[in-house]
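Got a structure here, written out as structure tokens. Questions coming.
Heads up, one of the protein chains got dropped from this complex, but the rest are sitting where they should.
The first chain written gets the first letter, and so on, giving A and B; residue counts start at 1 in each chain.
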Amino acid sequence: MIEAITQFFKQYPLLWTFVKAVVLASFTLVIPLAVIYVERKIAGFIQSRLGPLHVGPQGAFQTAADALKLLLKEDIVPEGADKRFFYLAPYIAFISTVLCFMVLPFAPGWVALEMNVAVLFIIGVSLFNVVSILMAGWSSNNKYSLLGGLRAVAQLLSYEIPMVLSVLAVVFYTGSLSLTGIIEYQVKHGWNIWHPPIMIAALIYFICALAEINRTPFDLPEAESELVSGFNTEYSGMRFAFFFASEFANNFFITAFAAALFFGGWDGPVLPPIVWTFLKVFVMIFVFMWVRWTPPRLRIDQILRFAWQLLVPISLANLLFAIALGVR
Amino acid sequence: MNQAIENLLQRFGEAVIEWTQVSPNEVRLTVSASHWRDIAQYLHDDPLWQMDYPADLTVWDTGNEFGVYLRLWSSVYNHNVVVLTSISREEARIASLATLYPGVDWHEREMYDMYGVIFEGHPNLKRILLPDDWEGFPFRKDYVAEPSGNPLHGPQPVN
Partner (left out) sequence: MVINVGPQHPSTHGVLRLILTLDGEQIVACEPVIGYLHRGLEKMMERRPYRHNIPFTDRLDYLAALSNNLGICQCIERLGGVEVPERAQYIRVLLMELQRIASHLVFLGTFGTDLGATTMFLYAFREREMVLDLLEECTGARLTYNWVRVGGVPDDLPEGFGQKVLDFAKLFRQRIEEYDMLLTRNRIFRSRTQGVGVLPKETALAYGCSGPVARASGIPYDIRKVAPYEVYDRVEFDVPVFEDGDVWARYLVRMEELRQSLRIIEQVLRDMPDGPVQTKLPKIFKPPAGIAYSRVESPRGELSFMMVSDGSPNPVRVHIRAPSFVNLSVLPRLLEGAKVADLVAILGSIDVVLGEIDR
């Protein structure tokens, strides 16, 4: 039966890609529900309270109910907003996340688009996220949103550089630009995280990932207490939901990417590969949330100084180190 | 303290209408309004007083005149001084101390707001708690609270 369906689609590759894209887009919409629920429960655990409790068993359907509420809300566009950009921004954020998922291998063969330059592709499309934040902040015609948008661009661009450098360290070390290739290398030679230059790269990646997904201590672009949630202040209803969904899907993606780069992707004993991928992702998401709910927020100049004076030089040196060790 | 009071009485003579030492470290002076600023300046500068901390300033309305109350503290000697004076209700003017003690700036603005007392020489004498277009001075004893006199309106946009 499944064979027959696959055979049918194999005859029409375009249609097949389309189906995969639709499946991934829905996945991108559904995974935030899980991540947000997990986040609420973990936040509750860390803050010595209970978290959602009443909708469904242990409040499991709370986020679904919230999503439904967002769908039903009125779509408000502020007066004086630049309407085209205002409408477009959430979708660009969402699409950039979906595109990232397209090249991510969940298990052997479980990848929507096998691409031999997947790493470069991911770096490229994830930058669209920055564009969407700037568009949202600028077009809202709100000074707080504008400040949030500008902060976001300064921060994301600054942290993109050490992040890319640390990813490149992995690329040079394993000699592959394809995520599948990187994972297969690790299946053979052991996880990258155990190799010294990659260890440093993983640490830098972790810090930059926190900044990339706007988490405390780097959550300035949406600093609740200063900028009243920054670039998405003026958004409501469905458009806000898209921003929110893409943020949490990004959270999931950035950890899955890290799992593929440093922790051997689907590699692991006994359990099926797909389970290993999700296990690694959720362990890392837990660490992310642990960090998020503990320290306070930094200031924009401190953040930028940290990126340019510390992370960039270290990751550059580390890249040379990785190249020297990786050349065989 | 005694020496300081003596110096003050010598310096200002008639301007200090009355004085009582309430406790070993507190004195209460009643002065004439025309010397208000000079006496405050003296208390602030004189090495035996050094009243460098403006604790409080307020006005009250007896129905016949306005009383003015100023309380100072010295961080050097831990002395308290209460200075009182009175001004007429019709010509409600007194010298401002805001340039001498920046801390009384907002107190003076509030008293202008509530009693309409003009503090001469205040750098920024405008309403502070009430809206800028409020009619009348509500803490005066003869103020008639009439909703129609000051209708409610929404917030004013800024730039």
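As a convention for this text, a residue touches a chain if its C-beta (ideal position, glycine included) is under 8 Å from a C-beta of that chain, and two chains touch if they have at least 3 such contacts.
A quick note: this is a predicted structure, and the numbers were derived from the prediction, not measured.
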{"item": "Among B:21, B:34 or B:75, the residue in touch with the chain that has been omitted", "value": "B:75"}
{"item": "Options A:5, A:23 or A:46, residue touching the unrepresented chain", "value": "A:46"}
{"item": "For chain A, residues in touch with the removed chain", "value": "46-49, 143-144, 147, 151, 216-217, 219-220, 223-226, 228, 293-302"}
{"item": "Chain B residues that touch the omitted chain in the full complex", "value": "52-56, 58, 60-62, 67, 69, 71, 73, 75, 78, 80, 82, 84, 101-107, 114, 128-131, 138-139, 155, 158-159"}
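Keep this in mind: only the chains that are shown with their structure count from here on.
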{"item": "Interchain centroid distance [CA atoms averaged], chain A/chain B, Å", "value": "61"}
